[in-house]
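Structure first, commentary second.
Removed: one protein chain of the complex. Kept in place: all other protein chains.
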Amino acid sequence: MWWRIATITLLFVTAASALTYWRGSRDYRPSLLAEANRSGGITMSAVTAGGQPSQQLSPETNSHYEVNGFDVNEGKRLYQWFNCVGCHANGGGDIGPPLMDDKWIYGSEPRNIYQTITEGRPNGMPSFRGKIADAQIWQIVAYVRSMSGLVAIQAAPGRNDDIQAKPPETMAPTQPPKKGGTPAPDERSSQ
Amino acid sequence: MNRAAAILAGAALAGCSRNPSILLDTAGPHANEIQWLFWLFFWVCAAVWLCVIGLLGFATWRGLRRWRDTPAPATAPAEERRLVAWVSTGVGLTFAILTLFVGASYAVDRKLISLDSGPTMEIQITGHQWWWEIQYLGETPSAQFTTANELHVPSGSTVKLKLRSSDVIHSFWIPNVAGKRDIIPGRENEATIRVDRDGVWHGRCAEFCGYQHAFMGLTLIAETPDKFEKWKASQRLPAAAPQSDEEKRGQEIFETGPCGACHVIRGTSADGHSNYAPELTHLKSRSSIGAGAAPNVKGYLGAWILDPHGIKPGVHMPPNLQNADDFQALLAYLETLK
Amino acid sequence: MSPPDIEVVDDQHVPRDVDVPLERLRDHLDNTWRLPPGLFGWLCSIDHKSIGRRYIVTAFIHLLLAGALAMALRVQLAFPEQQILGPDQYNQFFTMHGTVMMFLFAVPMVEGVMIYLVPLMIGSRIIAFPRLNAFSYYVYLVGGLMVWASFFLNSAPDAGWFSYPPLAGPEYGAGKRSDVFAQMITFTEVAALAVAVEIIVTVLKLRAPGMSLDRMPIFVWSSLVTSFIIVFSMPSVVLGSTFLLLDRLVGTHFYNPAEGGDVLLWQHLFWYFAHPEVYIIFLPSIGLASHVVETFSRRPMFGYPAVVLALISNGLLSFGLWVHHMFATGLPRLGNSFFAASSMTIAIPSGLVLFCWLATIASGRLRFKLPMLWIVSFFILFVMGGLSGVMLASVPLDLQLTDTYVLPSHIHFVLIGGAVAPLVAATFFWFPKMTGRLLNVPLGLVQWMLFTIGGLSAFGSMFLLGLSGMTRRVYSYPHTMQWDTLNLIASVGAWLLGLSFVLFTINILWTLSRPTKAPENPWQASGLEWSLPSPPPIYNFVLAPFVSSRTPLWDSPGPLPVVGGLRFDRREVLVTTVVEAEPDMRDPVPEPTVWPFIAAMVTSVILIASMYAPQPVAWGAIPFAIVMVAWLYPRRMVSPPAASVGPQAHQA
Partner (left out) sequence: MKPHLTLDIRALPSYRFGHRSPLWWGTLGFIVIEGLGFIFAIAAYFYLQNQNPDWPLGRHPGLLWSSLFTVLLLLSEIPNTWTKRAAVALDLGRVRVGLMMMSAVALLAIVIRVAEFTTLNVWWDSNAYGSALWVLLGLHTAHLLTDAFETFVMAALAYIGPLDARRFPEVEDNQAYWDFVVLAWIPIYITMYWAPRWAAGAVL
């Protein structure tokens, strides 16, 4: 008897490990603490004031956004809602640089992208500090990276239910980033 | 009939007006038609059920009386014939009842179709996860306006609702008024309603649509035509300008902070998208916030802004922790949006 | 070219079963049909009884787990505005409850019962394609394990048991949750389709000599009809779920209206299967119940031809009414009326069966043993479900009732009353045959009371909740709706129902710990399976029985007449003709082997991996092909009579 149970347990563990490869749990209620830190603390709640500036949050504390299908998917929605498409189109770039290639003017690390969004960059990238909730910024960061295949394929979002501008991120080819540096002028002009 | 219904349906239904029941308190002809059809079905079915159980009792009693330990040979031809008669009677009755049911359903269906004719006004309702965008279509752009989660109609007139979905499948349902109509992405469904009784009727999304399917409520307010016109006129106006400094500061926060990124307040620079988040131009004219998740009073509104997930987990709106003064100013401003 | 080397051995001289006395024949058969020892032997087993038992046990565990989820759901809804389960958890819980109950409990359970009983009832030694049968079980097993693994990782399917896109689609169904749902369908339907083919071939080709179609037991008839329903309905849902997977993984647009797709396509493909699915569950159950009724009424089933015709017409009609699940979607009104009529028509054959039972009971020599109690609950609960179904079939009524709690009430009345009650009756009825032990009666009585009272109060109050406007699939409800009382009653009823299954489990486990002492035929039933020892030997019948009536054990006192002439030095089974069941061929039976298990594992790995990327399907095909060759690789066992071999053969 016992070895039958053992066999089935073994199968179960195998199936489980096959599935743990990605995190499918959902945390739709962002940590209020992070919010408090971002907004420099509030006096009306128990949360203490004066968190460190968020671009210094170590990437580790936010890396879970990248392996969580729900967060990347939310990032994709917010990419629309906060009108990133306005300049970057669907990643192909327009007024703003393309996001689905391997060129990263200000770095491809989550913290770099986070900083780009919160602080803004020269030549037109506005600062979204105070306009977008912190957790949502990290979700957008995860999605932006998924466009160039930098997040786990298991967490990458599928196509949207509208006109297809590009293949779904699940099919996005991985673009090993050329860190830092500015792209060759012809890319910027050719946009 | 209805008193019987009250007894039947027990404490949950008994003697409360504005009950979401489809049996009591119907507010329009569509619901009335379906109501009597239901009672026809209900009483016939109840009778059938009792008969079947009775027959089972009778058969058991008869079988037990004839008990022997040896298996019976095939029964006597005479009895076999009697059994055949019984069974075929049963089947015949079943057939008759079903014919009645099919006929009645068809008749009522025709009646419902005829009720849909000659609508006097059109309203476009867009289902969102998890709230309702309501657009009053007028001849001129100035006559059009958008609101959310609260549907006003003049009582007694036939209204055509154009149903659209911006994301997943929803279903438009106001039990006291009419049956459901699914709201399907990529399809242009329509529902026609007529509310004959003034009052507030509660509806909700009937097709499972995600986290907050449970609290995707819709309030239908049927009022006399002149009251309705007054309401329309007031809704067309842009938001009232803030008076006190605190309110002015509140508006500024709304426009420059996160709020304005999604919400719209006509007459201000907060020009988010009225199809991402409910339009707030006349927020305080509505009775609830979060599509019926909480009453629209200052306390709940504040709690909602700070942590919507505390009231409606999974909703798209993120928590917003302003510092205390900004927060109070924002609230004060929102309170002015009559 | 080397001369062909067909060995020309005529095996007419090989001794046959009738050439040796019965006692020695038993030893020979035990020896021929023996399994390898230990775990390896267990994995090799292709015996329909052990595979059937595994199906039944696995499905029962699924029932208990999914039932526990239902208990949790009813805790959450017992009182208004509770936060015990958040919306995310609640959605996973109710989706798992529905999905597991429909796909991993109900259908596999009836399959398991068919696999176990059909060969015994038709006097065969095996189920057709026994290796495929073993394969199907392991595929089903892994499918279930995968789903529960996803649940315990808080990543279970959460879009309802009919997972409508777009909610289950790529944009609104983030993560792999809906992929688990879609792939679970692939797992279970592959298994179910395999079983269906096995049952059809078993019934048509492996019946005992003399058991012409009009002498088949009613359960065998219902199994045949059910298998045909499976064959004709399941391909549509497999295709639909494949579309869903492709939409989610590689960006096809079947369900994307913006690119020419249509979300209703899924609803058509799904309901075209999922309505017949109810009959896939229901028909075998009334087949089982018919035997209980017949046995305890102590007379042959009244109106056997009528019942068989009713089963068949049920099967046919079940394909003509899937649209009644879509009345509210705004399809053409006239078409709806047609589907409404056809939906109501199906009440006629179902009613006919019930009337025939009543006639049998009334004209029989009734003995009211425990299994009969569940026939009573069948009438009480199922008739309610059937009648509420008639209400839902009416287009105007459906517009008000659909997607309210009337619907859960209806489907639970139908499935708990129409399927679970007969299955419990069948358990009490055939348990002695399967295990050699009789279940405890007093416990059974208490269980029956809890079951019936619980069912009535739970689903009755759900019906009233629906009438009072409570929509289904809400994780909570405001106090102001005044749904509190009815919800509390529903919860208490549900818990009573749950308790009855706890007692059932205790009863089974306790009984299994007792010594085996059940007689061959404790109920003086009439079917062939009751002529076997309890539990039956691995080869079932020492000598193939010869059947000359519908109730052989009642009509032929003394030992059954038999047919002899099979070899006993290797596994052989008698194949008969389709209609008259005349002996036609001695079919050598494949040996036990581990390859079906390995093949199932390879298949499972491919299916699970393909939720993440398309490539595994491609490279997975190679190991799969190799395994299939190993599985089907022939062993030298049969030789043609010299006369029938082509010319070159003689040179050998």
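A few remarks follow.
The first chain written gets the first letter, and so on, giving A, B and C; residue counts start at 1 in each chain.
In the analysis below, a residue touches a chain if its C-beta (ideal position, glycine included) is under 8 Å from a C-beta of that chain, and two chains touch if they have at least 3 such contacts.
Keep in mind that this is a model prediction, so the values were computed, not measured.
Under the touch definition stated at the start, the shown chains contacted by the missing one in the entire complex are A, C.
Of the listed residues C:39, C:57 or C:625, the one in contact with the hidden chain in the full complex is C:625.
Taking the complete complex into account, C:246 is the one of C:35, C:153 or C:246 that touches the chain left out.
Interface note for the absent chain: among C:37, C:260, C:305 or C:515, the touching residue is C:260.
From the options C:35, C:575 or C:594, the residue with contact to the unseen chain in the full assembly is C:575. Contacts to the hidden chain, counted on subunit C, fall at residues 1, 4-7, 11-12, 16, 18, 22, 128-129, 193, 196-198, 200-201, 204-206, 209, 231-232, 234-236, 238-239, 242-243, 246-247, 250-254, 256, 259-262, 265, 268-269, 543, 546, 558-566, 572, 574-575, 577-578, 583-588, 621, 625, 629, 633-641, 644-649.
Residues of subunit A in touch with the missing chain: 159, 164, 167-168, 171.
Operating definition for what follows: only the chains that are shown with their structure count from here on.
Relative to the centroid of every protein C-alpha atom shown, the closest chain centre, again from C-alpha atoms, is found for C. Taking B-C and A-C together, the pair of chains sharing more C-beta contacts is B-C. Subunit B and subunit C have CA centres that are 38 Å apart. Residue positions 28, 161 of subunit A each touch two or more of the other chains.
Multi-chain contact residues, meaning those touching two or more other chains, occur in subunit C at positions 88, 166, 171-172, 257-258.
Residues of subunit B touching subunit A in their complex: 167, 185, 211, 256-258, 261-262, 273, 276, 306-307, 309, 313-314, 316, 318-324, 327.
Of all the residues in subunit B, the ones that touch subunit C in their complex are 8-13, 16, 19-23, 31, 33-34, 37-38, 41-42, 45, 48-49, 52-53, 55-56, 58-60, 62-64, 66-68, 70-72, 74-75, 79-80, 83-84, 86-87, 90-91, 94-95, 98, 101-102, 104-106, 108-109, 112-113, 129, 167-169, 171, 173, 175, 178-182, 184-187, 189-190, 204-215, 313-314.
Listing the residues of subunit A that touch subunit C in their complex gives 3-4, 7-8, 11-12, 15-16, 18-26, 28, 68-70, 72-74, 153-155, 157-164, 167-168, 170-171.
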